[in-house]
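Yeah, one chain of the complex is gone here, protein chain that is, but the others are all in their spots.
To keep things simple, chains are lettered A and B as they appear, and every chain counts its residues starting from 1.
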Amino acid sequence: MSRNFPLKVLIYTFIAILMIVYLFPLFYALNTSVRTKLDYMSNPSGLAKSIHLENYVEAFKKANLSAYVGNSIFYMAVCTTASILMAIFLAFPLSRGYLKIGGFILGLFLISMFLPDGTIPQFQILLRLGLYDTRLGYMIGMIGGGGTPLLMFYVYIKGIPRDFDEAASIDGCGYFKYMFRIMIPLMKPAIASMTIITAIGIWNDIIRAIIYLSNKKLYPITRGLYVFRGQYQVDMTQQMAALIMVAAPLIIMYAFLQRYIIDGVVAGGIKA
Amino acid sequence: MQQTVKASFPKWALLLGILPALFLQITMGIIPSITTFILSFTDISGVKGVPWKFIGLANYKEFFFQQSTRDLLAVLRNSLVFCIGVTVIQNLIALFIALALNSKLVKGRGFYRSVIFLPVVLGVLVTSYVWLNTLNPMEGPVAKLIGLFGLNSGFFTSASSALAWCIFTQIWMAMGYSMVINLAGLQSIPNELYEAGEIDGTTGMQKFKYITFPLLWPTINVNIMLAIIGSLQSYQVILFTTGGRNMATQTLSARVVFFAFNINSGSGAGAMRQGYGATWAMILFIFIFAATLIYQRAVKRREEIQ
Partner (left out) sequence: MKRLLAILTILALMLGMAACGAEPAPSPSPSASQPGTSSHAPSAEPSADPVTLKLITWVQQTNETAIANLNAAFSAKYPNVDFVVDTVGANDYPTLLNTRISAGDVDLITNLSAFDTYPQDFTRGVEKPAWETFILAGAYLDITDQPFLANWDQGMIKNAVSYKGKVYGLDMGGVAYNGMFYNKTIFEENGYKEPGTWAEFEEICNGLLAKGIYPITVGGADAWPLTSVGVSGMVGAFEEDLDGYAKGLWEGTRKLNDDRSMILWGRFEQLVSWLEPNVMSIAYGDCPGRFVTGKAAMMIDGTWNAGAIEDLDPNFKYGYFPFPGDVDGKPSQLQGKYDMQFNIYADSPNLDWCLKYFEFLSQKENYEPFVSALGFFPTMPGVTSSSEFVNSLADKNVRFKPSWEKHIIAPKGVGQYAAGQLFNINHLKALGGTVDTVKELADLAQADWDAGLAAAQ
């Protein structure tokens, strides 16, 4: 029994409350999703008497999730790869200070947070270029080399000795070859955590999917969920089933990689 | 200040590598941001083929004089309440969480951290729907629970409580990021300082006051700035929980998408008024600018006093 005991009780109480607030709604959604409609209607806050997976089958069919999941994977793969590559190739020369205008370029990326919201002109540009309601137009809006990955890589590259660059240039190794063969493998931990963070953001996008896409064939899975809710408000049990199916791929991925994500970001932050 | 170093690689190759990101940033980032200002003087709609023209200050006139002043003030007040509510509560709790989950007294820290980060993974749509389900006023679990104490609430459907629940949901969703940033800040504090403190016989509270907090302050400051700007720009939770129509939860950023994109605006909505939407976006920009400036001033004054 140490002098830390009262403190410990306090901390654990705090954590217990947090865990309830964070886990209960998710548990409740899961509980709702496996109940029959009748069972739910009779007592919405009750526990499931038995587990029914029909809601999942029905919601999967009705919300047409099979058609959208492919789109989501495609958008996630293309946008994440493009964004991460852009951020790497941007961060490297800036972090090394190889370019005179490096500071200015970095400024261009940092300042946009403080500029007016550009969503409306973005929409007008894509509309007038004929890119509205196309995969390309939707993805252009989501690809970018800035944000957290840029800062993260900027910091991370500073920790990689410049000797590597010099050795490579003496050996006559070209820039792009050097980046792919040497630099990117060296940056693996930072790239891994940033890839996951970026991918999560793209998978969960809904506003752009509403603004830029109109054709069902192009919808990502989130838009499918949004439409499903508008169409079948009646059925909370199926809605929750659809919602869990939309979130499931990320939750599973997260379950395996969570240490990596959080520790990666924390570790990156420490260097900054 | 950045020092320019002689590059090991040809400049054209370096520039070629930067080009795609730079091109996108300028065409899809900087130019649209500035163009928002220009569009706010037009009556452009969101529909291709509709003629549009410059209309001078008409949008601003409409903003200031042709809408109910009380409703406008309500929108501004909601934005401010949302911003302050989210910023203060989120950062306070995030600080406690980070301290607790960095403490060696706690076992299973990794698990707790991942649970709190989980909503970031779920995203805004799933988060909103999960809470709508949990806070269902018709015999939902929370409604039942408070019913035991003789209370009842319309949660998201009641004008007096809707904004508070939007703030709550927003914090629930974004807490993970604040926590992670704080954890990073905490772990960058060298252990030797605490050890030195221990030798000097500092207590827990003194440790926090003289070591942890001052060294963590830059991190907290970043968190606060992110929360101020983020909460003023964020409308998604409001949109998906209370809809775009309910004036009780309207904020500046929600009004921007309401006018510009008609999202969830009700079946009687007109054509998208993107020129007027751009005007709201400019007002929002000024609002954010002022908020960050005021905050920075306040911080500076404090630091000078100390």
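As a convention for this text, a residue touches a chain if its C-beta (ideal position, glycine included) is under 8 Å from a C-beta of that chain, and two chains touch if they have at least 3 such contacts.
The model shown is predicted, which means the values in this text are computed figures rather than measured ones.
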Of A:K8, A:K49, A:R181 or A:K216, the residue in touch with the unshown chain: A:K216
Candidate in contact with the missing chain, chosen from B:Y112, B:Y129, B:Y177 or B:F261: B:F261
Residue of A:G46, A:G103 or A:G174 in touch with the missing chain, whole complex considered: A:G103
Hidden-chain contact residue, picked from the options B:S103, B:S158, B:T202 or B:N221: B:S158
Touch with the omitted chain, as defined above, among A:P6, A:P185 or A:G230: A:G230
Missing-chain contacts mapped onto subunit A: 103-104, 107-108, 111, 127, 132-133, 210-211, 214-216, 227, 230-234
On subunit B, residues whose C-beta touches the chain left out of the figure: 1-2, 30-31, 34-35, 37-38, 42, 45-54, 62, 65-71, 136-138, 154-160, 243, 245, 247-248, 261-272
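Following the convention adopted for this analysis, only the chains that are shown with their structure count from here on.
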For subunit A paired with subunit B, centre-to-centre distance based on mean C-alpha positions, whole Å: 17
Residues of subunit B that touch subunit A when the two form their complex: 1-11, 13-15, 17-18, 20-22, 24-37, 39, 44, 46, 48, 96-97, 100-101, 103, 105-106, 110, 112-126, 129-131, 133-134, 136, 138-141, 143-144, 172, 180-181, 183-185, 187-188, 204, 219, 229, 233, 236, 240, 253, 256-257, 260-261, 263, 274, 277-278, 281-282, 284-285, 288-289, 292
Interface residues, subunit A side, partner subunit B - complex: 4, 7-8, 11-12, 14-15, 18-19, 21-26, 28-29, 32, 43-45, 82, 86-87, 89-90, 92-93, 96-100, 102-103, 105-106, 108-109, 111-125, 127-128, 132, 140-141, 143-146, 162, 165-166, 168-169, 174-176, 178-179, 200, 203-204, 206-207, 210-211, 222, 225-226, 229, 236, 239-240, 243, 246-247, 250-251, 254, 258-259, 261-262, 265-270, 272
